[in-house]
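For this depiction, one protein chain was excluded, whereas all remaining protein chains were kept in their positions.
Chains here go by letter, A and B, matching the order in which they are written, and residues are numbered from 1 within each.
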Amino acid sequence: MRLTCPHCGERDLREFAYKGDALALSRPEANAELQAWHEYLHIRDNPAGPTRELWYHTPCGSWMVAERDTATHAVHRTMTPAEATK
Amino acid sequence: MRIATGGLIDREKPIRFTFDGKPVTGFAGDTVASALLANDILLMGRSFKYHRPRGPVTAGSDEPNALVTVGEGAEARPNTRATCQEIYDGLTVTSQNRWPSLRFDAMAVNDLLSPFLAAGFYYKTFMWPRAFWEKLYEPIIRRAAGLGALSGQPDPDRSEKAFAHCDLLVIGAGPAGLAAALTAAEAGADVILATEDTRPGGRLLSETVTLGDQTGREWADRMAARLAAMGNVRVMARTTVTGVYDSGTYGALERVAEHVMPGEAPPTCFWRLVARQAILATGALERPIAFPMNDRPGILSAAATRTYLNRYAVSPGARVAVFGNNDDAHRTATDLAAAGVTVAALIDTREDATSDGAWPFYPGAEVIETQGRLRLEGLTIRKPGGTLRIGADALAVAGGWNPALHLTCHMNGRPVWQEDIAAFVPTANAIPGLTPCGAALGTFSTAGCLEDGRRAAEAALDALGHSPKPIDLPDAEDTPYSPPATWAVTAPGRAWLDLQNDVTTKDVHLAARENFRSVEHMKRYTTQGMATDQGKGSNVTALAILADATGRTIPETGTTTFRPPYVPVPISSMGAGHAGKGFAPERFTTSHEASTARAAPMIEAGLWYRPSYFPVHGEKTWRESCDREVRMVRECVGVSDVSTLGKIDIQGPGAAEFLDLVYTGTFSTLKEGRIRYGLMLREDGHVMDDGTTARLGPQHYLMTTTTAAAGPVMAHLEFVAQGLRPDLDVKLTSVTDHWAQFAVAGPRARDLLNSLLEEEVTDDAVPFMSCWLATVSGVPVRLYRISFSGERGYEIAVPARYGAALWRLLVAQAESLGGGAYGIEALNVLRIEKGFITHAEIHGRTTAYDIGMQAMMSKTKDFIGKAAAARPGLTESTRERLVGLRPRDPANMPLPGGFLFTKGETPSRANAQGYVTSACWSPTLETHLALGFLASGPERMGETLRFTDHLRNRDFEVTVTDPVAFDQDGGRMRG
Partner (left out) sequence: MADLIARPATHGLLPIEIGSVVLEDAQPEAITWIAPYNRKKSAVTRTLGGFPGPGQVVEVKAGRALSVGPGQALILGAPAACDDAAVVDQSDGWTVVALDGAAARDVLARLTPLDLRDSALSENATARTLLGHMTASITRTGPYRYELMVFRSMTQTLIHELTRAMKHVAARARLSGPG
């Protein structure tokens, strides 16, 4: 598998670390309800199909969001967290 | 026997090797199988289960029978296919799975018992008594059935791994692959052409076809030379593409130096090939026909017979019969006769077939029995009008072709049945970017393959954005191919499918009768296709027989899938270079050599190596050294290398706010030149790491992390900076390796520093928890007044180039004061005496509350983990919370991992009150000490508990204490 680091370009999978759903970028407000925090921390879908995932390009330190299909393994798009949360 | 002329062997270069100790001579270019056949040695192995005598049936990597061990000692390679192994002078080849010899194998008695050993026999028989399975049945069965044995010696780890990238990967170098590679290369694409064979050509090296006015092999040689001369083409011979992975990544095994005496060169290389586009030109594998006793040495595929004949100038026999259902049988007879071999008979299942050859010809006939023991002696055929016995010492069988589509299944593609060629072909778009062509796609004429290769390359070029240039392809045979589906001959007797695992047509019928009707169930019940050849030759035939037995069509029955690797890949190839020093990077501090020079045992701390202790003359145990080092720090001064702690430089207008977010405490209020202890939580409210952070300037901080968490903390900080707060202008970089840093601790620490530094260290200039710039011998250093020992402590940091020199200086000065170096055993004792935590305590399941640091969680600002740490379950007083523990008898050591119980309760899991995380002998307090977690711990000070360790057999009483056992008010470290 290959992924495109927003800074370095396309690279082999072994340069990356997987860090879970891109939902982690949507941190609730400090005073949000406990339920909002619970969902942010623990509630994840497990879809057979498109996902948005966080990956870390270990050599350069870039975080990124990958839009990927778990059924076909196709990687549709990668972007910086800033682009992903626009 | 060797044919007098022809072949791609070098008769000027005889090669001598041994087979089971006996000398054998072949020629350069021979495989073990062709050289043995040339010497009339057909018996090369014994089958897995019945120990039946076997000879080669193929001339390639699909070989199920001729498995041998090559080489000796640690270099020995069991289960090597004699059909692939090239010979070299001094090669030793040993047969397998026989005792005492290949010709007389005692375990062949299994064959007499075969009526009882059908599929499922072991499952049904050795069920009872249950206890007998592991101790009696399994060892016996394992000894009786088998393949080659491992040497038992450590792997010499001589292989290698490598990566290569290209625009187009062409897999296979027969006519289709060569045409594809040439088309793509001429258009300027960057091409890798991988062939399993020793040279490009594929079937052209084995057939007597012509391309234009050249022989097939002449054309192949010319194309190979043309490609090799092009700068944008890399021809990889002896390279089998073994697997297909996501995004155009392919695994490939190159047999680099298995064809020469073991030496400097790596035996194999496991490649990761990355290709934007790929072409599958892997050809096809000839399939057998299941007829009774079709497994005798001397019975082999017709395609293999032509390979031996045309490529190696070897005939498997002097009188060879040919049996088939298509024109390949006729082609084989023609080639045999042309080589001067007697064609004993040509037997064609097709009633309307004709032949004008000078050999006995039997259309509409089938082989129904064979004779011979260690090699074929004759066969019986059923022809219109009766049966006939024919004397023959070899039989070539042409059952039609199965496209070698295996790689197209590696990403879940299921092959589709194509009726006109009675074969499975690759499903469309099975692998993104991979285009099958030629025989792998069911195109079997030479002209068709050439054209198909060009077409596939043009499609790939289009996808790559290259424009194809016209290339000339020669005229070639374009014989139509449409054989009848001939799977098995109906006649009494055992007819083998999977030769290696001894699966017969009867086993498949038995599976169907016992309702293992799914092809996947049949496979597992009978072990069909589960041997090292993965049923390359026999799988399709087996499922056709299952289809017949269950009254379904072949498409209805379906096929099992193929998974990587296509051929066996040695583990030593996949793990090449990852043993010993290659297992993981070794990180060394600048004091490493000085430590080892003092015989300090080095232990791993993550990837780092740190000294355990520094033994001095007369010390017999590590404890003696450790106790001395602890007393040295408490009473005088010790120095210790702490460079392994993570150091992260944090700068920018947003740095203060950033630190306030990642730490529970407040760092924006920290004064310049001062240091604060920080606790970092995960967002789920549990402790991630701890350490000190110094403020070096208005927008400049230096954070330290624990040794183990340096990497994860850096990734976490980058996540917060890039993902959560991209608005904060903050820049991070690791400076761990730039600085060599040494702890100087003890009552005389300041004296030691003042003997070295150009500036005078005073408590006014450098109070507790402050940092300072100083100079040693003209070299600027950073001084941090922090303590992990509980004594007056400093850490002195220099650029790493000066680390070794400063360490020697510090140790020398410490020794002159009566102190010296201390290792991490003493460091651990010192911190346990002080109740300082490490990752033994912040092990991922503890909160700030659990470790008694709830006061460090700011109430006035947000921080990572704040909301989750406030959840009711994480703040209950009944949680297991940090305490100190002291054994009633000081000699008892409460071992980490042991459990705590309320006195009088049964020490069972349900009653556990907590556990021990760290323990040591305290030479300062002359007792064992421990840290641990205890339900409602801080509320149980003074209580006596029962400590139990069932694994290590400890059971004694401990008293609950404050975690800080020594100098509770911290007066010693504050000075």
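Everything that follows uses one rule, which is that a contact is a pair of C-beta atoms (placed from the backbone, for glycine too) under 8 Å apart; a residue touches a chain by one contact, two chains touch by 3 or more.
Everything numeric here is computed off the predicted structure, so don't read it as measured data.
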{"item": "Touch partners, limited to displayed chains, of the chain removed from view", "value": "A, B"}
{"item": "Option from B:Arg587, B:Lys834 or B:Arg940 whose C-beta touches the chain left out", "value": "B:Arg587"}
{"item": "Selected residue (touches chain absent from view) among B:Arg11, B:Arg513 or B:Arg801", "value": "B:Arg801"}
{"item": "Contacting the left-out chain in the complete assembly, out of B:Ala28, B:Leu147, B:Ala491 or B:Val964", "value": "B:Ala28"}
{"item": "Selected residue (touches chain absent from view) among B:Met1, B:Met107, B:Leu147 or B:Ala164", "value": "B:Ala164"}
{"item": "Contact residue for the chain not shown (choose from B:Arg16, B:Arg199 or B:Arg350)", "value": "B:Arg199"}
{"item": "Missing-partner contacts on subunit B, residue numbers", "value": "10, 28-29, 86, 160-165, 190, 198-199, 237-238, 256-257, 259-260, 263-266, 272, 274, 577, 581-582, 584-590, 607-608, 649, 651-653, 722, 729, 731, 733-739, 756, 776-779, 798-806, 809"}
{"item": "Interface with the unshown chain - residue positions in subunit A", "value": "6-9, 11-12, 14-15, 57-62, 80"}
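Keep this in mind: only the chains that are shown with their structure count from here on.
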{"item": "Chain centre separation (subunit A, subunit B; CA means) in Å", "value": "27"}
{"item": "Subunit A residues touching subunit B - in the complex, by the definition given at the top", "value": "1-2, 12-13, 17, 19, 24-25, 27-28, 30, 32, 34, 37, 40-41, 54, 56, 58, 61-63, 73-75, 80-82, 85"}
{"item": "Subunit A contact footprint on subunit B (complex, rising order)", "value": "163, 245-249, 272, 274, 411, 432, 683-684, 714-715, 718-719, 722-724, 726, 862, 866-868, 871"}
